[in-house]
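Worksheet: the structure to be examined is printed underneath.
Note that one protein chain is taken out, while the other chains of the complex remain in position.
Going in written order, the chains are labelled A and B, and every chain counts its residues from 1.
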């Protein structure tokens, strides 16, 4: 399991300081909503928290690439994690066959929990 | 699974702005402690977080009524979720047969996690 809590202001200032941070963290698909508009800093911060929580759930072994985990949302807005490459390899190594994720952002705080089951 | 983090000040100002909000969100039993005194805004905010976390755990399909999920506490103060009506129907649809909840509130932040198992 993994939890991560991210003050949104902190995430936003880091992303303003480091222009390429958003590109490095998120896939092109993650950076926009299903409607095609840019995601808000709140929404991106929650996705960052999800990736950090996932890394913790997988024992944060290092060597995992940010783009190898992607937060996708279904038609009802429900988030899930799609993994590939380095992250899928780590999950397979641990025998993880199912991932559960939940996101929250409100009043300046983004958070996520991930459970890796298997 | 669902997580929700609620800044208590935000919850409190929303409930002051909208007089009927507390009634809409909580059952009569939820609004008081086992000792019969009114719950603090902190305690209510944590219960609101629990309902939001539950909605997320159930895929937040819409159409669920706030009063159909109730946070109850046992003699030792341990919280659990009682569901009925719209929420019970959704849980049954997903094959959920067990709900776990935990609440936290401290220093301005209320949070809750819910796991729906089945």
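Methods note: contacts are C-beta pairs under 8 Å (C-beta built on N, C-alpha and C of every residue); 3 or more make two chains touch, one makes a residue touch a chain.
Because the structure is a prediction, the values reported are computed rather than measured.
Novice: Looking at the full complex, which residue from B:25, B:64 or B:101 touches the chain that isn't shown here?
Specialist: B:101
Novice: Could you pull out which residues of chain B are in touch with the chain that's been left out?
Specialist: Interface residues of chain B facing the absent chain: 3, 5, 76-78, 100-109, 111-113, 115.
Novice: If the missing chain were put back, which residues of chain A would it touch?
Specialist: 1-7, 9-10, 52-53, 56-57, 59-62, 109, 111, 113, 115
Heads up, the rule we're going with is that only the chains that are shown with their structure count from here on.
Novice: List the centre-to-centre spacing of chain A and chain B in whole Å, with centres computed as mean CA coordinates.
Specialist: Roughly 25 Å, centre to centre.
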